[in-house]
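All protein chains of the complex are present and in place, except for one that has been dropped.
Up next is subunit A:
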Amino acid sequence: MTKPHVLLLGEIVHAKAEWEALSEVATLSVCDSSTKEEFIRDLAGKYSDVMAVYHCHMKDAKPGAIINKELIDALPPSLKFICHNGAGYDMVDVNACAKKGIIVSNTPGTVSDATADVGMFLILGALREFYPAMTSLRKGKWNMGAPISRDPEGKVLGILGMGGIGSAIKRRAEGFDMITQYHNPEPLSDELAAGAKYVSFDELLATSDVISLNLPLNAQTRHIINKDAFAKMKDGVVIVNTARGAIIDEQALVDALESRKVRCAGLDVFEAEPQIHPGLVANEKVILLPHVGTRTYETQKKMEIQVINNVRSAVTEAKLLNVVPEHISLVH
């Protein structure tokens, strides 16, 4: 009996042995289509019997980077599973996938620690205004440019979207004596909340000293932090974003930094990355990282293995291990 066909869109860098081991249950192909047009043709040709796809977070220009309706229409009927490498999957149109009977998985959990480490680094860096201190030193001015700043101890950390990453940030913030509150579409169980107070969106904005964005990007959350939201925040609030850039209206953030409504910000993601609003690059207080959330050997390997495990489960048992929330109702 022919083994099912699995297609890799992107690259396996760390878990090569685990990927190769899939060949015991599947035929493995690595997508070599050079353009989007060629890819569409190959989907009707050499990839027309593909059952499961290992999908990487790639540059927009690459074939298969964005799984939108147009591409989904061109996918072969044999394709039932898309296993995404990443916690955020906003580049995959999950509604269109559902309509075509394609189930999608992502990599929750494995990303939590590394992303929360970046989140906590940015919270400290923004509260303590470490960036101008570092640049003052590098320019030969020692601490002339280093402001007296604020301690995290006793400050209220408001987590918008407390899932795996948000909970991991809360655990870290506790070591710095921060008090955590959160807003989710619905409150968590006592166990998952682990002592964090549930508040409404408006209360989170009005009462937090630091606001950390840890929610997924979708139609409801795009620009959820906009000019109106900033107006509801405390004067001198600190904003940190390790989720997706487009959750914040970047122009509104630049304006709020200029007016000092926002005292400082720590950002790992940007609305139109890799382009960054010049108002942010010119700001010497803010602490900025180039989307390094999960960029460690250990975490990248863990994520690759998680995708491979989802592919194996798809091929051997026709089900995924980490179905995205939007598809949970479609599977049994």
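Couple of notes before you dig in:
Rule of thumb we're sticking to: a contact is a pair of C-beta atoms (placed from the backbone, for glycine too) under 8 Å apart; a residue touches a chain by one contact, two chains touch by 3 or more; residues count from 1.
In this section, contacts and distances are computed from a predicted model.
Considering only "D-isomer specific 2-hydroxyacid dehydrogenase", "COMD9 protein", "Eukaryotic translation initiation factor 3 subunit I" or "Proteasome subunit alpha type", the record for the omitted chain gives "D-isomer specific 2-hydroxyacid dehydrogenase", by its UniProt protein name. Only one of A:A15, A:A133, A:L215 or A:A256 touches the absent chain when the whole complex is considered: A:A133.
Here one chain is not drawn; of A:D32, A:E258 or A:E298, the residue touching it is A:E298.
Only one residue in the set A:E18, A:E38, A:D90 or A:E174 touches the chain that does not appear here, and it is A:E174.
By the touch definition given at the top, subunit A reaches the unshown chain through residues 113-114, 117-118, 120-121, 124-125, 128, 130-131, 133-134, 136-138, 142-143, 146-153, 171-177, 273-274, 276, 281, 287-292, 295-300.
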